[in-house]
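All protein chains but one are shown at their positions in the complex.
Per-chain residue numbering starts at 1, and chain names A and B are given in the order in which the chains are listed.
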Amino acid sequence: MTYFRKTQPHHTMIQRLLTLTLGGYVISVFACVMWSGLVTPRPIFCASAQEPLIAEGEVGRYGGRLVVAERTEPRTLNPITAVDLASRDIIRRLNADLIHINCHTQQTEPALAKLWKVSADGRRYTLELRRGLRFSDGHPFSADDVLFSFRVYLDESIHAPQRDLLTVAGEPIRVDKLGPYTLQFELAQPYAAAERIFDSVAILPLHLLERVYQEGKLSTAWSLQTPADQIAGLGPFRFKTYVPGQHLLLERNPYYWKVDRKANQLPYLHEIDFLFVGNQDVQAMRFQAGETDVISGLSAESFSALEARRHDGNYRLYDLGPGLEYDFLFFNLNSLAPGAAAEVVRKQRWFRELKFRQAVSSAIDRAAIVRLVYHGRAAPLWSHVTPGNRLWLNSSLPRPDYSLARARTLLKSAGFHWDSKGNLADANGETVQFSIITSSGNAPRAQIATMVQSDLAQLGMDVNVIPLESRSVVDRVFKTHDYDVCMLGLVSGDTDPNPEMNVWLSGGSMHLWNLVERQPELPWEAEIDRLMREQSTRLNLKARKRLYDRVQVLVQENLPLICIVSPDVLAGGKSDLGNFTPTILGDYTLWNVEQIFLRQH
Amino acid sequence: MGRSRKLYVAVGLLLPAHLLVLGASFLSPYDPDVQNRALPFVPPTRPHWVDARGKWHLLPFVYAYMALPDGFAAYEPDTKRAFPVRFFVNSPRQQPVGGTYSRYHLFGTDEGGRIFLLGTDRYGRDQLSRLLYGGRVSLMTGFIAAVLSVGLGLLLGSVAGFYGGVIDGAMMRFSDLFLALPWLYVLFAFRAFLPLRTPPRESFTLLIMIIGLIGWARPARLIRGSVLSAKNRNYVLAARGFGASDAYLLQRHILPQTVGIVVTQAGLLIPHYILAEVALSYLGLGIGEPTPSLGNMLAEVQIQSIMSSHWWMLLPGVALIPLVAGYYSLAEVLHQRAGLIHD
Partner (left out) sequence: MVSIGSSELGWWGKMLDILAHLFLPVTALVLSGLPVLVRHVRAAMIEVLSSPFIRAARAHGIPRRSVLFRYGLRAAANPLVSLLGLSLAILLSGSLLVEIIMSWPGVGPLLLQAVLTRDVYVVVGVVMFSTLVIFTGNLAADGLLYVLDPRIRND
């Protein structure tokens, strides 16, 4: 390279191009950062209802947009066909129900029905609706809409998920119209939590959906592509726009029927923006950066991270204590046909042995799981009723400590022994080896499974954990029954034990550990069946609690499920949100979205 | 000059790494799946030579960890409890672990003390032990898969080159397919068609087979070229004239010509496959818990808060650097030695 010496700079084409590109890139990034061209639309205010509901809560100010992150995209806006969580979250903001469960007090309160009377035998409920209410498109509301809604939900050909909820003792509820604003509901037998079945049963507009229903196209109505003016509801917000893959926007319902104590019409917010953010980690990061206003469903990991950086952002974090979710382990106790899955049948000899299950439960270090997986933000469980359900928890249940010695004693008395290598073997000399399937999408559950595996290895059991995607897990548990042990979690929708009937009844659709049986096979199963049926008909709360306490004792003694832990409900919101009170029920943060307001915007 | 320097660099990177990994059961102080549940996310232990009173010790010692009451995974050295670091420790077996392990360990501490030279993970498992055992798993996967690939390439390439004609054409078009597709996508596609989770031993074999099946095309091509050119050499024709069978020709005259290519390609494929195993395990599709592997150790740091607060969890990624760099240097040296490129 000795040919070259420095001469005056002569810019070639490539150099010019490079400079241009680099400069252009820098300028455009800069411009993008400085860009702030957001236009806030102006909301509409209309006359409020004649008989509004007065909401208790701080009086706020109007305006602003709430940005909420959703992990998955909703699939529909139709209350009849929505089964996924994201759709249901959004639909609950668009619709209202007759009697609502206040997530904070966990009691029922009047919603669209301003008062109701119960007949002496507890079977007939007469509801009085509020007068002068309008749907979000201005059309007046009357008992005809309620009648239509219930007709749709109870129609067998539609298969609405609400039908099961509105069925008491095998018979659907009967609705009669007694006047333009009066309705009567009749149950087949007295039902303890009859008021609570109206919660979240959205009232549909007759004027928009009747023709669709008669044409038989109701299940395809109200999809996400429907124009906003064809969707109407009685909820605090109405649908505005949806951009697939990005966000869904709701705007204020100008005809909403709730007011605050100073007779200002609710809601305060002008818009709610549901953003579709990928995973939990990214959600937490965006919340920390101040891009979203509200976050719920936080993992303990993200919560600790957000807490550590609390001073950088202006948000508040809430640890609401254990919620209604319980994570548990259950063994495959289905009576399988002799040919199918001989491996599983062989292992069921161990699983059916009560002392084996008790030994497994005794060997699980729940305190360590709470500490390591949830950073202390969870409660160890010994029964399926969590400490978050204060009303129904049997507080006198024994709480045996983690004890490997006790587990070993139990196994020895059940005929197991340890071979020369330290592996556990049964009376026939077969080493105990099984696999635990769990859903791979749930990181805490996978971590619990790893810890359980290590715990059981101390007993000499050869356990391996198999994370599968949820569809595969559901398939194995519900259809093929081809699994050894499964780790899952359930969330009750309500504190009341009645919605969980199909978990505990022997023929129930969620009787996870033994879906094959239709009749109880063991005396304690028959006892649980009897107790659950009886508590659903009694109206006296104390009597029901006594019966349900006994159910919890039986579950703990016989361990169809080995309950492990109940995670805390963790949520967060910006500091300048007013009336923001997350709860452990419902959708945690937006249950009172009509009262939420921004203190400055 | 440049050549031997590269060789020294390659060997200097690879030899220590392999020795460390081969001696995993001796060099690691603890078994890789023993959980110390009271000590999650412990930062790397610092050995001290000067104690709190200022006295200087010949052999290093470590302090016990004291968990701070507030917060999770916050620790302070407890200066009142010091444990000397002992060498050639005889530790009893802590938990049954598959594979080889020895009773003797290079270093350790007394009962009650813990020496975590690279910290611990969420369950309190020693990261150094997991790194060594995990490196062994990742390296073995890469190695065996590379051998499988090159072996397959050798078989198919030599058959295609030797017999020619239709067989050659068909095989080369088939290999075109594998060359055209992006390897990671094909890997994922293979993975998708197989059961998502199997018991650890089977998943290891499965993984090796999948990874080995994606990269045979390039070695096959190169070997075919070499076989083609060797097929028409004079001495081969002469041997054929003397009545040598095909098998004899291949074994004695033709295949030895391909040794250079085989070794070079293997050298290129091994780091490639190590990275493939790491990618699969990172995304949860490879080796499963509790067996450590460089990939699934890195999977923990997918969560951003863990990556920022516990930096030692990233060390498996750092450990990959000398491995991959060493193998690439080695491959280049072999390439040059084989005379295939001129610098």
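Keep in mind that, in the parts below, a contact is a pair of C-beta atoms (placed from the backbone, for glycine too) under 8 Å apart; a residue touches a chain by one contact, two chains touch by 3 or more.
In this text, all values refer to a predicted model and were calculated from it rather than measured experimentally.
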Practice prompt. Check each of A:58, A:109 or A:291 against the chain that is not shown and name the one that touches it.
Written response: A:291
Worksheet item: Just one of A:216, A:278, A:400 or A:422 touches the chain that is missing; which is it?
Response: A:278
Worksheet entry | Omitted-chain contact residue, chosen from A:247, A:445 or A:511 | A:247
Worksheet item: What residues on chain B make contact with the chain left out of this view?
Response: 180-186, 188-189, 191-193, 196, 279, 282-285, 302, 343
Worksheet item: Mind pulling the chain A residues that touch the left-out chain?
Response: 1, 3-10, 12-15, 25, 28-29, 31-33, 35, 37-39, 67, 243, 245-247, 273, 275, 278-279, 282, 291-292, 440, 469, 471-472
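By definition in this document, only the chains that are shown with their structure count from here on.
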Item to complete: Just give me the whole-number Å value for how far the CA centre of chain A lies from that of chain B.
Response: 42
Discussion item. Which stretch or stretches of chain A touch chain B in the complex?
Written reply: 281, 284-285, 301-302, 304-305, 308, 365, 368, 371-373, 375-376, 421-423, 435, 440, 446-447, 450-451, 453-454, 457-458, 464-469, 472
Worksheet item: Given the complex with chain A, which residues does chain B contribute to the contact?
Response: 33, 35, 37, 40, 71-72, 95-96, 122-124, 196-200, 284, 288-290, 302-306, 308-309
